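Just one protein chain is left out here, and the rest sit where they should.
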Amino acid sequence: MAEGIREYFGHISDVVKTFWEGLSVTLSYMVRRPITVQYPDRTEKRVADTLPSRYRGLLEVDMSVCTGCMACERACPISVIKVSTDKDPTNPKQRVITQFDVDESKCMFCGLCVEPCPTGAIQHTREFESTMKSIDSLVFRWVADPEKPVPFYRPVKGQDAPRAPVGEILRKRMAEASWIAPASILVPDGPKKD
Amino acid sequence: MKITLGLDSTSLTRRYPRLAILVTLFMAFGVPLGLYVAALAIFPLNTPERLNAMAQQWFGFDLAGSPYRNLIYIAFLLLVAFIAVNYTAVFGGVSTWVERRVAGRMQSRIGPNRTGAAGFLAWVADAVKMVLKEDTIPATADSLLFRGAPYFSMVGLLLPFVVLPFGESTVVTDMNVGAFYVTAVTAFVVVGILVSGWASNSKWALFGGIRGAAQVLSYEIPAGIALMVPVLMAGTLSMQGIVRAQGGWPWDWFVFQNPAAFVAFFIAVTSSLAEGNRTPFDLPEAESELVAGYHAEYSGFRLAIFLMVEWANMWIMGGLAVTMFLGGWQVPGITDEMYKSALGTGLVPSPIWFVYQALSMLVFAVKTWALVFTFIWLRWTLPRVRVDQMMSLCWKYLVPGAFLCFIVTLLWQILVPPVGVKIMGIVLTLGALALLVKFLVDTRRNIDKVKGDRVDLSNW
Partner (left out) sequence: MAIDMQLDRHILRRTDSSDEEIVINFGPQHPSTHGVINFVTQTNGEVIRRSVPDIGYLHRGLEKIGEMVPYPGYMPFTDRIDYLAAMFANEGYALAIERLLGVEAPPRAKYIRAIAGELCRISNHFISVGTMATDIGAATPLTHALRERETVNDLLEELCGARLTFNYHRIGGVAFDLPEGWATKVLRFLDHLDSYIQEWDRLITFNNIFVRRLANVGIITREKAVDYGLAGPNLRGSGVNWDIRRDMPYGAYPDFEFNIPVGTGRFGTLGDCWDRYFVRVQEMVESSKIVRQALAKLPEGEIQAKVARKLKPEAGEAVGRVESARGEMLYYVVSDGSEKAYRLRVRTGSFMAMGIIEELSPGIMVADLIAIIASLDVVAPEVDR
């Protein structure tokens, strides 16, 4: 009987005590700063610029330092990258890249393609805003015109490749492109075996 | 990357900030103030004597002898009811805004802050959206009951407004069985819950409906008994009578005059929360279990009615507790004689009388909003009880507690002299004040205990 009474009133006092603590915690949050970042229009800086440098955003390829080794294509587990190479018709000793497509709609931003690149041509940028009206527009064609292929870059021993600062090329291209532009319907042929 | 849509996608609020602020101020203060002023002007006139005198003096029309006098009285009543219902709807909307902002800050985030200045027009947008939504009725639902169920709940919500005194004379009608009437009509909401749960022909809705019925019916008992305690202390069932028996200062409130009334206040508030389906008693619509329970199948305007019932019920809950326990509209310093003398003779009372009325309405509103804030605060802090725990809380803790308070109040009223009551009032007020101060100090200390946090009122 006494046990029951003690339990009864103990329960009531436990309720009062724990409610007091819980309510005081919640009230104290009324005067603490909410952590909401009011993206995209009430941030101090552009969010992409506040991200850490290792952030794995959209891929960017600096074709001027691409050696055409296709290590990135082999490393990608879901075949996002398609590279086609060919002999240069004007120069038999040179090979050219005729196609370098990165399908950003399939990319899972894992970074496995960035690691084997010998010159650092392909890198993850800090950009992540890539809304396009058509999903086909998300295939970024880094060799814009197959008629103007890019020659392989020959790395110079002992020197780092002169790659443009990461993100510059991509930002320029996205600033020029319009998100509602229709997708390119001239899909080049698949990668040639060589 | 610049996204161009062909039209400027910056929001209207950003483009015309002054207009946004003006519209917000109009909605925030203009509309409720307009309703209040209308209430202030029209409610006191709503007695047959005044209407007769008004018709005689201003229009030279003998209303008392006219065969149409009942129609005129009814027309006036409808006008008064229109104002009260509008007030309910506006309050329901504004309280959603307050709830979302307060809940946001308690959860370390901002609530709505884009539609209108400080996001105030979000509830207007929501209301318009609700009305425009598709009205779906499940094919296997009982169509008549399904359509009619929300209106039962709405009636259960609106009827208590009839006796709730907003101010000294601003009450729709001062029934002499006011307290009894309120406990009787709030049971209408059960009908709405049960019928909607059954008529939806959905197992989830049925769960919610059954739980809701069990909950609201069970908690009628402790609510009723706890609300009888101020009736005992005032000696009358009429709401205005209960308020007039209290005074403006805290030690004249019923809640502090009697330790049993202090306990009865908490029992009454808990039971009201349970009747209004607010957390910790929101089992009928438990979001994480039943995903909207008894109103799961509703959409559009009918859902808006259910939601309005839930939010506007907070005003009833708060208003009832304020009237019964916290001194109602009594302004500290203004006594009954001052009201009577300001009334004067003649048809229209003196301007001082209107000032007193406005003050009393303000006091009532402030107290009720404080309680509403507490309800919101409780909702966002506490978890939900389980069905059997809810029942055991009601029958094992609240009902015996309410009976005990009732009996102690009976004995108190008989045995304790008025000076003893006054002393108890002052003692309990000081005690409550001390507890409040300790609570605020504890709250402030919470911030210091967590390393890296501090008081920071930015980021609205």
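Order as written gives the chain letters A and B; numbering starts at 1 within each chain.
Definition applied: contacts are C-beta pairs under 8 Å (C-beta built on N, C-alpha and C of every residue); 3 or more make two chains touch, one makes a residue touch a chain.
What you see is a predicted model, and the numbers here were worked out from it, not measured in a lab.
Peer 1: Of B:M27, B:L40 or B:M106, which one is in contact with the hidden chain?
Peer 2: B:M106
Peer 1: Any idea which of B:L343, B:V387 or B:I423 touches the chain not displayed?
Peer 2: B:V387
Peer 1: One chain is left out of this view; which of B:N52, B:T96 or B:T279 touches it in the full complex?
Peer 2: Checking the options B:N52, B:T96 or B:T279, the one contacting the hidden chain is B:T279.
Peer 1: Which residues does chain A use to touch the chain missing from this display?
Peer 2: Answer for chain A: residues 11, 14-15, 18-19, 21-22, 25-26, 29, 35, 51-52, 54-56, 75-77, 108-112, 115-116, 124 touch the chain left out.
Peer 1: Since one chain isn't shown, list which residues of chain B touch it in the complete complex.
Peer 2: Touch with the absent chain occurs at residues 103, 106-109, 203-204, 206-207, 210-211, 279-280, 282-283, 286-289, 291, 380-389, 446, 449-452.
One rule holds for everything that comes next: only the chains that are shown with their structure count from here on.
Peer 1: Averaging only over C-alpha atoms, locate the centres of chain A and chain B and give their separation in whole Å.
Peer 2: 51
Peer 1: Report the residues of chain B in contact with chain A in the complex, numbered from low to high.
Peer 2: Going through chain B, the ones touching chain A are 1-4, 10, 14, 102, 104-110, 377-378, 380-382, 397, 439, 442-444, 446-447, 453-459.
Peer 1: Any idea which chain A residues touch chain B in the complex?
Peer 2: 12, 19-36, 38, 41, 129-131, 174-175, 177-180
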